[in-house]
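One chain of protein is taken out of this complex; the other chains stay put.
All chains are identified by letter, namely A, B and C, in their written order; residue positions are counted from 1 within each chain.
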Amino acid sequence: MKNPYLPIRMVVKKAHVETTDRMLRTLELSFLNEEDAKAFRFIPGQFCELSVLGKGEAPFGIASSPTENGSLKFTINKAGVVTTALHHLEEGSEVGIRGPLGNAYPIDLFKGKNVLVIGGGFAFTTLRSLIVYLLHPENRSKVNEITVIYGARMPGLLLYKEELKEWEKRSDLKLVVTVDWGDKDWKGKVGLVPNVLEEVAPTSKNTYAVICGPPIMIKFTFPKLMVLQFPDERIYTSLEKRMKCGIGKCGRCNIGHLYVCKDGPVFNYAQLKKLPKDY
Amino acid sequence: MLQEKIREKAKELLEKKAVDLVIGFGEWTLPLRTTPLFIRTPEGTKNLIWNSFCENNLAVYIHKFSQFKVGIVVKGCDARSITALSLEKRFKPGQLFLIGVPCQRMVDRRKVNRAVKGEILQAREEGDLIYVKGEEFEVSLKRDDFLYSSCQVCTHRNPIHADILVGDPVEESPLKEPYEEAKAFEKMSPEERWRFFEKETSRCIRCYACREVCPMCYCTECFVDSSNPKWIEKGLSPSDLEFYHIVRAYHQTGRCSGCGACERACPMGIRLTYLTQKLNRDVKELYHFETGIDTEAPPPLSTYEIEDKQDFIK
Amino acid sequence: MQNHWEPKILAFLCNWCSYAGADLAGTSRIQYPPNIRVIRVPCSGRINPLFILKALQSGIDGVLVSGCHPGDCHYLSGNYIGRRKSATLKRFLEYLGFEEGRVQFSWVSAAEGGKFSQVVNEVTQDIKKLGPAKRFGKKSVEF
Partner (left out) sequence: MKLKLDKKDFKPFLQSLMDEYDLFAPVQLAEGVSVFRKIGHPEEVDLSSANTQKPAKELFFPQSEVMFRYEKVGNQNQLLSMEEEKRERILFGARPCDIEAISIIEKVFVGEEYTDVYFLEKRMKTIIMGLGCNHPLSTCFCSSAGGDPFLRAGSDLFFIDLGEAYFVELLTEKGMAFHKNKFFKEADPEDLTLVKELEEKAFEKVGYAVPVEGIEKRLDLMGESSFWDRVHEKCVGCRICTYLCPTCHCFDIVDEGEHPCGQRVRNWDSCLSPLYSLETSGHNPRPTCRERTRQRLMHKFNYFPKNFNQVACVGCGRCILYCPVHFDIRKAILWTSPKRPKRYEER
C-alpha cells in the first residue's frame, strides 16, 4: 500500500529570487526518479507539501503548468522555519515533495467561456499555472477571451516579470498589471486591484472569474464582482490555511465540515457563503 | 454564612455596575466539585456557592477577561497570585475587585474517591464532616483527613489585599510544617530524587493543563511552543518531558503562590507542588521574599541586593 | 572505553570580563584543559536557564557560567541579577537530583587569566569525578 506521508525525491534545478525585497524565491524542481515524473499528473490550482528534512513540511501551490513538462515550479515566501530553509537551498540540493494535493481550478467548466483572472501579490502562483495552461496552443482554443488583472504593492514585488512582458505582447490575452505605488520607471497602471477591476469592467456574461490574493484584496474585490453581476457560482478562489498532512487526516484546515486540503483549496463563492467564517 | 455574603457582595457590585462580571464558584454536575461561574446579572448571583470543593484558582481568568472590570472570588492563595500579577502589571489598577474569602482549606477529591469503593454519586459537607454516598455505601469522612497537601502547609489562608473580606479571618496555623513536601524530598539521595522526578514526569501527556490553569503562566508564547528557536521537541521523549517540567516550575521562581492548581489539574496525577515548594522555600530563605504578600516589593528575580549570597560562585 | 572519556564542558563567558580573562590566559600562555567550549554572551545576566538545560540535554557533561565580579558589571547590575538566577537554578537542579557540580559559576575579571585557568581546571576535575552526564541527556537518534 502506498504511504501518502512519504515524500518523493526532487532536486532543485534552478532557483531565483523574484522580487526586490528578496522575500520571494522561485524554485524549479525536477524529479529524481523517472517513475515519479511519469506518475505525477496535476491540474492548475493543486498544491504540494514541500519538505526540507530536519526543518519540516509546508504546503505550496504549484506555480508551473502541467504543460511545462519535466519540472515543477514553486514560489516561496520567506516567513517561517521551512520557508527560510527553502530559501537557503542551493541548486542541486534535494527536496521532498508530496502531491499533487487538493482539488483544482474547474478547467472543464471554462470550455467555451471567458476567463477573468484576478491576482494580488504572491498569491499569483497558481494563477500563473492556470494562465500558462490556458495559453498553451492545445488549450487556447478551448476558452474564449482571457483577461488577467494582476496587482502588487510595488513594481519590484511583481512575480514572473519576464513572462508578464511576454504576455503583454500577446493578442489573445488581455493583461492589466497594476501597482499600489509606482516608481519613476513604472509606466503601467497605478491603483488597487478592486478599483482597476471596476475600471476594466470585464463582462460577466459567459465568464468565470478566478481570484487569488491577500484577504483584504478579496474582501474588496467580491463586491465589485457582484456589481459586474458575476453569479456566486462562477467566482472561484483558492484558500490557504495552516496545513500539515494535506490529505484530510490531521484536522486543522477545516472550514466547517470541509477540509481546505482535501475538499479545496479551490472553492466558489457560493460554497464559501455557506461555510463558517473560520478562515 | 460565607456563601450568603459572597452572593450579597457580588449582587451589590453588579447592581451598582461597579463590575461587568463576577467570577466565582458554582455547582455543576459532579459531586465533590465546583466550577468557575461568570455572573453578569444581579439575579445570577444566587448560583454562587462556597464550600470545601472550590479548588480552582480563579485568578487565571483575569487574562481572559482583561477587557472587563471583574469582581473575583479569591481564597488566600488566589489573592496572592493576583498581587504577584499586579507586580507584573497584568491588569489596570481598579480593574479588579477582590472578594476575599478566608479559606477553610480545600478537600482533595481524589483522596476522598480513594477512601471509598465504588463511585461517589452524592457528597455534602456539614461542619467538619463530608458525607459521601454511592450506590452501595453512605459514609461520613473527617474533612481534615482529605485536604490538599498544598492546603495543609498553607500559611496565608486569609486573602491579603482583598478589596473586601467576607466573614471573619481564620487563624493562620498550618497543619503541617511549611514546605513540608520539599523538606521531605530533600532528605532523599540525589539518585532517588532524580528517579522520582523521572517517574513522575514519565506519565506526562503534554496536555499543558498545569500551565494553563496557572495564573502566572501567561506568556504569549511559551518556550515549548516556540519553533524558532526550538527548545524542545513536541513528542514524549523522557528528556523533553523533564525539560518541560523543570522550566515550567523554574519559571515560577518567586511567582508561585503555592495554590497547587497545577497538581490538581493534572489528569495523570503527576506530583508537581513539591517542585514549586522548593523554589518558594529557596526564595524565602535567600531573599526573604514570599509571593503575593507585599504589593511593592519587586519580584525577587528582577532585583538584587549587593549582599546576596554568593558562596557557590568560584 | 571509559578511560578515554573526556568531559565536554560548555562555558558561558561574559563579553567584558570572563571572556577577556580567557583571552588573557591564552595570550599569557597559561595552560588549561581543552575540555571547555566557550560561548560568549554579553553579560552573565543574559544567561537564560534554558541555555543551561539545553546544553545538558544536548549531551554536555558540565556547564560553567562566568561573569564579572560584583560591582564590575559593564551593565552595572547584570551580574547581580544573574547571581540570583544562578543561585536559584543551581539549588533547583540539585534538588531535582542533578549532581552537585554539573553546573558551576565563577567570577573572572579581564585581568585574571590565571584565575580563569584555575577555574577551568577545577571544573574539569569536578566533572571528571562525576563522570559522563547520564540523567537528562537525550538519546541520540538510533539507526
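Here is the rule we use: a contact is a pair of C-beta atoms (placed from the backbone, for glycine too) under 8 Å apart; a residue touches a chain by one contact, two chains touch by 3 or more.
Note that the structure is a prediction, hence the values are computed from the model and not measured.
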Contact residue for the chain not shown (choose from B:3, B:113 or B:152): B:113
Sole residue of B:128, B:233, B:285 or B:305 that reaches the chain not shown, by the stated touch rule: B:233
Residue touching the undisplayed chain, where the options are A:17, A:39 or A:79: A:79
Residue touching the undisplayed chain, where the options are B:180, B:212 or B:308: B:212
Sites on chain B contacted by the missing partner chain, in the whole complex: 28-30, 33-41, 44, 47, 56, 60-61, 64, 110, 113-114, 118-119, 121, 203, 205-209, 211-213, 225, 233-237, 261, 264-265, 267-269
Hidden partner chain, residues of chain A it touches: 1-7, 9, 11, 51, 53-58, 79-80, 83, 92-94, 96, 215, 240-242, 244-245, 247-252, 254-257, 262, 276, 278-279
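Just so it is clear, only the chains that are shown with their structure count from here on.
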Labels of chains that are neighbours to chain B and to chain C: none
Chain whose mean Cα position lies farthest from chain B: A
Chain whose Cα centroid lies nearest the overall Cα centroid: B
Chain B and chain C, separation of their C-alpha mean positions in angstrom: 36
Centre-to-centre distance between chain C and chain A (centres being mean Cα positions), rounded to whole Å: 52
Sites on chain B touched by chain C in the complex: 182, 185-186, 190-198, 223, 231-232, 237, 239-240, 242-243, 246-247, 249-250, 253-254, 275, 278-279, 282-283, 286-287, 300-306, 308-310, 312-314
Touching residues on chain C, where the partner in the complex is chain B: 49-50, 53-54, 57, 70-71, 77, 80-81, 83-100, 104-107, 119, 122, 135-139
Chain A-facing residues of chain B, complex: 227-228, 230
